[in-house]
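Missing here: one protein chain of the complex. Every other protein chain is in place.
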Amino acid sequence: MSTKVNVGIIGAGRIGKLHAENLAYRIPEANVIAIADINLEAAQKCAADFQIPSAVQDHVEIMKNPDIEAVIICSSTDTHAWMIEEAAAAGKHIFCEKPIDFDLARIDSALEAVDKAGVKLQIGFNRRFDPSFKRVREMVAAGKIGTPHILRITSRDPEPPPIEYIKVSGGIFLDMTIHDFDMARYLIGDEVGEIYAAGGVMVDPAIGQAGDIDTAVIVLRFENGTIGTIDNSRRAVYGYDQRVEVFGSEGMVAVSNNTPDTAVYSDAEGVHSSLPLFFFVERYTEAYVAEMREFIECVQQDKTPSVTGTDGRIPVVMGYAAMRSYEENRPVKLSEIE
Amino acid sequence: MSTKVNVGIIGAGRIGKLHAENLAYRIPEANVIAIADINLEAAQKCAADFQIPSAVQDHVEIMKNPDIEAVIICSSTDTHAWMIEEAAAAGKHIFCEKPIDFDLARIDSALEAVDKAGVKLQIGFNRRFDPSFKRVREMVAAGKIGTPHILRITSRDPEPPPIEYIKVSGGIFLDMTIHDFDMARYLIGDEVGEIYAAGGVMVDPAIGQAGDIDTAVIVLRFENGTIGTIDNSRRAVYGYDQRVEVFGSEGMVAVSNNTPDTAVYSDAEGVHSSLPLFFFVERYTEAYVAEMREFIECVQQDKTPSVTGTDGRIPVVMGYAAMRSYEENRPVKLSEIE
Amino acid sequence: MSTKVNVGIIGAGRIGKLHAENLAYRIPEANVIAIADINLEAAQKCAADFQIPSAVQDHVEIMKNPDIEAVIICSSTDTHAWMIEEAAAAGKHIFCEKPIDFDLARIDSALEAVDKAGVKLQIGFNRRFDPSFKRVREMVAAGKIGTPHILRITSRDPEPPPIEYIKVSGGIFLDMTIHDFDMARYLIGDEVGEIYAAGGVMVDPAIGQAGDIDTAVIVLRFENGTIGTIDNSRRAVYGYDQRVEVFGSEGMVAVSNNTPDTAVYSDAEGVHSSLPLFFFVERYTEAYVAEMREFIECVQQDKTPSVTGTDGRIPVVMGYAAMRSYEENRPVKLSEIE
Partner (left out) sequence: MSTKVNVGIIGAGRIGKLHAENLAYRIPEANVIAIADINLEAAQKCAADFQIPSAVQDHVEIMKNPDIEAVIICSSTDTHAWMIEEAAAAGKHIFCEKPIDFDLARIDSALEAVDKAGVKLQIGFNRRFDPSFKRVREMVAAGKIGTPHILRITSRDPEPPPIEYIKVSGGIFLDMTIHDFDMARYLIGDEVGEIYAAGGVMVDPAIGQAGDIDTAVIVLRFENGTIGTIDNSRRAVYGYDQRVEVFGSEGMVAVSNNTPDTAVYSDAEGVHSSLPLFFFVERYTEAYVAEMREFIECVQQDKTPSVTGTDGRIPVVMGYAAMRSYEENRPVKLSEIE
């Protein structure tokens, strides 16, 4: 059997803690030996909680640590590209949260650094590892629905993030729809050539004042002819709504929401069942474990991660195309971007 | 109690026969006294089947018959506007199948004739009378979902019509989507200002050779801000797929397909349930009865039908907007049409 | 084509009216020419409503009417056996509501009269004609679930009948479970040898004071080894609960409740769908039409009805076995009865 993979985590915020816990308790093949956060206390708390031997403020200590083979980048988005380059230079394998960057040129130079260093890079599109979406992909790939004609993605959050976050989020298309752009490419196994986006401020006027929209409908034209729609809302009062449907010449496959239990209650008023799992932490619990397990396995067994740097770049291009489409109210080709 | 309504039917094709049967056996308040078809034999067969006393070749006999209060127009689309005018001139109340005409000016003159004559006119948008769609409308109107944000209509046929029919159908937007345009207006209770349509030939190249498309995705921008999508296919191998979903600030309401039975079969391979009811005759059996019952009741009790001439006109405008959008690959305002 | 079947209806109560309406408006091959009720007014109202030419007080007029080929017996249970004998003597084909009688000897003499006269007899076990239960029977008969091992029938009413009715009902096993006994035999296609019944008064003490119980669980031992359970309640607050499940060596088939619509509403509290159709009139609307259509067709085309006199007798035996089992708290063999 191969030896365990020594890992360093950069960033001890919500997603950093989630990965730290999974690496510590759910993935025996990983060995987290250090965690860094500019907020040292956060790093220390995380280290204490998940038995990580070392907590540091300066991520450079992780990059320099010769025992660390792989880094998990969970710091703020504006540092991702730079962290990737540092890690690549240090010869570490890299797991990086999405998006790589909002600047395509920065993404390109980061990916180039990865290529040059020959290290592995996996982007955190966790939803691909959800058993239901994975099943849809497998069925589409196996030809069970024939040639895909229509794709539908519903992706609605239970509540908007704080307005302060909205302001630096890059906007709904780069912050929220980006996951759905990845899902669309993953499910169909093809590239999108053109995007049309409609949207508005329906949930909260403050989101509009922050320069963003909170509701969107996006039409995707794939190169193979498939037409896709995505609909997004920053607030579904009934919880996290994550569904997909692929319709093709030989059939259709659809995925509905996951619930915490299967209890169905009937009373004099109606038949009632449970709301979907509240948000991404609950819905994608297992997907977060599975993506990290794949990353550790790729490092340990020298395999290529299935979610590549290019997979991290294209949804950013799609986000810009959607943004321009929304602004100019016309279909925008991806080739118009960059 | 009011006396029965004497009815004449024009057209003994598939839909004419369906209405004849419903009027004869399901709607005690109606009394079908004559049926006309240019194919006299068809009229005679229908008369024999449903105990209609008189079968004629020339619809004028129906228009002239002083005993007939109301006519049901089920002849070919190109005759609808003309029949409406004749019936109005004869002082008959009118139930007319959709669409009124492909020519907006012709529609206008027909509606003007109806207005002038003061007769009732109901357009055959039967789906509004489906209990599930009706329930959705009622819940939206009652504010159960709050302000509507996103509307979704899935409308896929089990099989395309014959190519000969495709050629004279007016194209997918005027022939098939027209029902969904009406449904969209009905469910949201508001008008659409702009349409974007994408589509292609995916089901059968012969449909493309006939100058039409067979698959479409349409985005609707309502005046109140709601964004809607419609997706259409001329062939869903699993049967007639008729679903809607309305999402709003306070909730969501969705409708799925009807099935002939509720049997669920589990074997070593999976869990299996029945396909949707095959096509419109099966799915909308009760809706066809209900729309006709409303028409007869409106005549009998001097009430105004809920599906008006204007409701017949607007979806045609929407069809032209969708067509132009598809051709020019840009969002088209309804105000650009006519 | 064969000529229409002339029918007389005896009894203009709830079920008599239901059959009258179906025969008048849904079954073109039937021609209702008379209806009798000891309450003449009820017969007259029914005749007026459904265009029946003759309304009489004395059912003998129907028996004597040479134009009538078939009678529909919907009078009170205590008259069924006697009416069957009169009708048989008059050479009429017979549709009779369940149960034939509470006295097995009376049933036997009635069935003997039918045999001797060579007329057709169909018993009103309408649930067999429900598309979902029918589908289950077909799948079981086709071997889709292999050898049946376990049968489960849930049969709960939305509300108890009036106490006055309870008193003359024959008790829950003969009044309510009798339908489930028939369903059990129908679904498994085999006879029950032994019954164990548990029960109690849980819904309304007044039912107990009337000498009956309102809740029961019954275990059936079929001759082929299948074990069945039936559970009954006189009041399910959420409506008419009519489900079955058959489990066997190769799979399982189950049927759930029918609903008036498929609308699913999600709000901040949960996911809500519609209650089952309220009661038998709503749930079995089509089954009532279908059973009568079969009867008319059997008369018209000289075929044997699928629900025979013996099918009417055996569930009464089962009812007595259940009653004795409940009273003596032990399994009772059907051979102990009579």
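We just call them A, B and C in the order they show up, numbering each chain from 1.
In this text, a contact is a pair of C-beta atoms (placed from the backbone, for glycine too) under 8 Å apart; a residue touches a chain by one contact, two chains touch by 3 or more.
All figures in this text were calculated on a predicted structure; none of them were measured in a lab.
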Check your understanding: Taking the entire complex into account, which one of C:31, C:44, C:215 or C:242 touches the absent chain?
Key -> C:215
Check your understanding: Looking at the whole complex, which of A:105, A:163 or A:264 touches the chain that is not displayed?
Key -> A:264
Check your understanding: Given the contact definition stated above, which residue among A:35, A:55 or A:255 touches the chain not shown here?
Key -> A:255
**Study point:** Where the missing chain touches subunit B, by residue
**Key:** 237-238, 266-275
Study note, to complete from the structure: The missing chain sits against subunit C at residues 147, 149-150, 152, 156, 196, 198-200, 202-203, 215-217, 219, 221, 225, 227, 229, 231, 233, 235-238, 241, 247, 249-252, 329-331
Study note, to complete from the structure: Note that subunit A touches the chain not displayed via residues 25-26, 28, 50-51, 131-132, 134-136, 139, 144-145, 250-258, 260-268, 274
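What we mean here is this: only the chains that are shown with their structure count from here on.
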Exercise for review: Could you report, rounded to a multiple of 5°, the rotation needed to superpose subunit A's C-alpha atoms on subunit C?
Suggested key: 180
Revision key, fill the gap. Between the Cα centroids of subunit A and subunit C the separation in whole angstrom comes to 58
Check your understanding: Which subunit A residues sit where two or more other chains touch them?
Key -> 236-238
